[in-house]
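Working notes, structure below.
For this depiction, one protein chain was excluded, whereas all remaining protein chains were kept in their positions.
Our next item is chain A:
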Amino acid sequence: MTLTAEPGTPATTAPPRPPQPLRHRLAERGVDWTLLLILPAVLIIGALFVYPFLYGLSISFQPLEGGDPLANYTDFFGDPYLRDSIWKTLRLAVPVAVLSVAAAAPLAFRMRRDFPGRRIVTLVVLLPLTFGSVLIAQGMTQVFSPTGWTNLLLTSLGVPQQQFIYNYTGTFIATTLVSIPFAFVMLMGFFGGIDRSIEDAAATLGASRAARFWRIIMPLAVPGLITAFTLCLVEAFAVFPSAILVGQPDNATHVLTLPIYQAASQRSDYPAAAAIAVVMTVLELVILGVLMLLRNRLYRGPATGGKG
């Protein structure tokens, strides 16, 4: 590994010059001192993510009671209640991510043009992201309660009273309210990076509105859409406070994070918590592999016009 060969040298001091030929040979392969730019990020992630993760992996094979090193895993998969939390997480996270990208993409696309109240709309849409799911859950317990504003509005319209919170719907609403803004911010960045002059050029050449959208905008935007979908899925998988506060944590919203939390915080059984975390990680790696493979097969390159 080239990176491990270099960390001894601080980036600020002048590097001792290695023999020219070697330096040139390395430069041909893309190795030179500018690679040190990446070192801080790699060191931080290595120390704070990779190492704790390996630590967690190793303790997951050391159950508190000793004995069978696989005991934590057989406990998890042997218990249908714990095992089903995988499906409960997927059943929540996938619809949330799909809905978030589908709802945020058209709005983010419109945000490329200026219109009156543009900044107000942006600010309001960004609010839930800033506040987080804990605050959203706090407000939801009032607004969506059986005698809250939503139900009062529905009954005055003649719709029977609905149970919105302390079930799957409650966690779904809470997660989506935070997830849509998350997709919106990312997509606004991606769409904003697509130079309008490309679209203008297509219009000049006679492309209709639909043709401009499907032939010009979409191919440039799809990598962004996939990235946004992936990150929304991450967020939805991380659902934890709203599964407790507005969900039904012992049944319909018994998502994967809850047995982790219960093992760690309530039973102080870190090995068992780590084992469930490993199961979760494996599932995520499959999703990551598929989606990133897909993204890398698509167009990547300048989306700016010829004028620069």
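Throughout what follows, contacts are C-beta pairs under 8 Å (C-beta built on N, C-alpha and C of every residue); 3 or more make two chains touch, one makes a residue touch a chain; residues count from 1.
We take it that contacts and distances are computed from a predicted model.
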item	value
UniProt protein name of the chain not shown, from "Phenol hydroxylase P3 protein", "ABC transporter permease subunit", "Integral membrane protein" or "Aldehyde oxidoreductase iron-sulfur-binding subunit PaoA"	"ABC transporter permease subunit"
Contact set of chain A toward the excluded chain (per top definition)	1-3, 29-31, 34-35, 37-38, 40-42, 44-46, 48-53, 55-56, 59, 103, 106-107, 110-112, 114, 118-119, 121-140, 142-143, 145-150, 152, 177, 180, 185-186, 188-190, 192-193, 195-197, 200-201, 203-204, 209, 223-224, 227, 230-231, 234-235, 237-238, 240-241, 244-245, 256-257, 260-261, 264-265, 270, 273-274, 277, 280-281, 284-285, 287-288, 292, 300-308
